[in-house]
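This report refers to the structure that appears directly beneath it.
With one protein chain removed, the remaining protein chains of the complex are shown where they sit.
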Amino acid sequence: MANTESTPQPTSKPSLPVVQNFTRRAAVKGAFATLGAGAFVAAVSPLRQAAKNTTAAEFMQQHYTELSPEQKADVIARLEAEAKEQYGADVQIADDRPIPGTKFVYAINLSVCNGNGKCVEACHKENNHDRDTNQSYIRVVEMPKGTMDMEKGSTTYTGTVPKDDKFYLPVQCQQCDEPPCVDVCPVKATWKEEDGIVVVDYNWCIGCRYCEAACPYHARRFNWKKPVVPAEEINPDQSYLSNRVRPVGVVEKCTYCLHRTRRGRLPACLEACPTGARVFGNILDKDSNIRWILENKRVYILKEELGTKPAFFYYFD
Amino acid sequence: MSSITAPPGENESHVTSYPRFLGRSLWLATEGSLAFYAWMTVLTALFLVGANAWANQVAGGMIGTNMTDHVSWGLYIANFTFMVGLAAGGVMMVIPAYLYRDRKMHDVVIIGELLAIAAIVMCLMFVIADLGRPDRFWHMMPVIGKFNFPISMLTWDVIVLNGYLLLNLHICGYLLYMRYLGRKPNPVWYVPFVMLSIVWAISIHTVTAFLYCGLGGRPFWNTALLAPRFLASAFVSGPAFIIVSMVLIKRVTGVGGLDQPIATLTKIVRVTILINLLMVTSELFTEFYTGGSHTSAAKYLFFGLHGKTALVPWIWTAIGLNITAALLLLWPGLLELRRRPLLVAACCMAFVGAWIEKGMGLIVPGFIPSTLHEIVEYVPSQLEWKVTVGIWAFGLMVFTIAIKTALPTLRHPAEH
Partner (left out) sequence: MVGIVVWQQGHRAGERIEHPEDPLAARYAGAASPDAESSSAAQVSGEHEADSAELFSVLIRKPDGPPRVKLAGRDPQGRSPEAACSTCHSIRDPNFGNTTPATLDEFHQGLSVAHGNLACYACHNPQDADTLRLADGTAVAYQDVMTMCSQCHSQQAESFAHGAHGGMTGHWDLRRGPQMKINCIDCHDPHSPVYPKMVVGFKPKDRFNVPADDHHDHEGADSHGEH
């Protein structure tokens, strides 16, 4: 590209200064301008490939909160068709809305968690994460006993757990009541819903990753490439704001499995936990498990000093 | 916009004469020597390489970059931040010219304003390059998209950057257009805008600093000193670039009257570079004397952490360049005409030093260690370098053409 532009010019250059004729000079300039424009079109030709993957309907789609029920139905039908076309999977994408009178809260018993990572894997499968990277919304930090300083922790531990001098701190989206990620989003592509879940409209996110920079809990993930999930491994039970396969170039995050929890079920990471360290529930229900824990256990939150007010608690027996 | 601000001429309206002025300017700007054409050809070639790399990035996803979920901003945002500074730095010509009535500076002040235009164009290009979904750019536009104003600092940045671009386009466009019409510019139509642009220049870099320093989860950025530091380094890099440009303009085009502005700017950089170093020192003292976990990013940057040292060479290079440039600039002999090459060298050192300090020395270490204290290092990928070079080439093309358009004004400043 660069060569086609640069080689002809020096050869024709010597004649330029002696050209006094205005029109001829204009023609030469026009020729080079055309050449440059042609070279530019050739240079950005890979964009045509990208444009093929974006339909006009997708390009024009409005923000989730502004879609009428009919528009939503159209969008969901389109997304289901795309899943069939691109992933070969028959999926059902629901539009699960918050249950009135519900505010979801999570708690983890650090006395029990042994860092086995089953939650990480369950999240990976449930949420149709990219298989190449073993992506997951959960990271488990192995911490030396006697400190809460994550600087001393490690997420890359392997082998037999638990190790005698360590405890294990699973971290995922804390569904903050004062979420910095929501504040910084320039296009309101992420927001907090009535039941406390911070969601992302994957079809509105522009991929600036400011939320990734703002989140103090490493809760957000960016789709650096198109996720790879074999058809037979796709979880077909999906929701628009939750675990549908995400497009490339947008940010995603833990939604407390809203496609399950808004239908009354427990999150996948909790069901997968073999140690029973995870507790989930509705904090507005005074008889709920989670309320009993907050009232009876020694509970703490991560990075309290940042004022993010997490809806995620850690406790010790 | 200038067509609205000035009354119509006697024979034809601005609606027709302003496009004619633009066409004439473009025609003149593309006239030039063999060296000029060679320079533009090289820039075009580099730009095309960058455009191609960017197109591949959009088509294949940002997997082509070396950014990760840990270091989610890299070379692009580093350059963006630096270019905002460069744009703001042009104000160091405007302030002496308009506030201190420095006649000589006033004659050539348009160089600073044109630099601001080129730099802001580059800023916007770097932001686009960093977007995962550039096709959804319209989501950020007020009215048709959803604009999270005033909560998101990024929306403030969009406003101030585009506002600064429009301000400078208007100021430069108006002055050059009046010259094209052969009229004396009416101060009413540009001086208030120039005054506004002074405040605005401070605002663009302050807002850009607020992007970072408002994030509680990133202790390395979470300092009140960030905005002043950004301004101080902007007032090093901007004037340094202008000094080098002026030396080149004088040599290539023979435009006179540049030596006194060069001296003024050199005196400015002499002070700002020391202020910048003072702020860096003050920041480092606070970090290292206090210690604790919040110091880990600074430790990683300057000495490496847990055996990871990718940024250590960068930051010490920057420190070395900044201190050498500061010492050279302190020497009065640097202003002697025969020592121009040394002045250019000092300015280049200050420029590169500021570039590293703001990018690999500030944006990247903000992410290392990550918020879960994982150390994932970042070194830009080849694709990122290509896109970056392409954008720089485009910016230099814009600046070159802009300067060429303004050459008649620079040659005969009295009429202006």
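We call the chains A and B, going by the order they appear; numbering starts again at 1 in every chain.
Please note the rule applied: a residue touches a chain if its C-beta (ideal position, glycine included) is under 8 Å from a C-beta of that chain, and two chains touch if they have at least 3 such contacts.
Bear in mind that the values here come from a model prediction, so they are computed numbers and not experimental data.
Asker: Out of A:136, A:203 or A:308, point to the residue that touches the absent chain in the complete complex.
Answerer: If we include the chain that is not displayed, A:136 is the one touching it.
Asker: For the chain not shown, which residue from A:124, A:166 or A:188 touches it across the whole complex?
Answerer: With A:124, A:166 or A:188 as choices, the missing chain is touched by A:124.
Asker: Using the touch definition from the top, which of B:96, B:239 or B:380 touches the missing chain?
Answerer: Once the missing chain is taken into account, the touching residue is B:380.
Asker: Give me the chain A residues in contact with the hidden chain, please.
Answerer: 99, 107, 109, 112, 114-118, 120-122, 124, 132-136, 139, 156-162, 224-225, 261, 263-266, 270-276, 279-282, 287-290, 292-293, 296-297, 315, 317
Rule of thumb we're sticking to: only the chains that are shown with their structure count from here on.
Asker: Averaging over Cα atoms per chain, report the distance between chain A and chain B in Å.
Answerer: Taking the average C-alpha coordinate of chain A and of chain B, the gap between them is 32 Å.
Asker: Where on chain B is chain A touching in the complex?
Answerer: Chain B reaches chain A through residues 27, 30, 34, 37-38, 41-42, 44-46, 48-49, 51-52, 54-56, 58-63, 65, 67-70, 72-73, 127, 130-137, 139-140, 145-148, 151-155, 158, 211-212, 215-218, 293, 296, 366-367, 369-374.
Asker: Considering the complex alone, what residue numbers of chain A touch chain B?
Answerer: 1-3, 5-6, 9-10, 13-14, 16, 29, 36, 39-40, 43-47, 49-51, 54, 59, 63, 139, 141, 149-153, 155-156, 171, 180, 183-189, 204-210, 212-218, 220-226, 247-251, 303, 306-308
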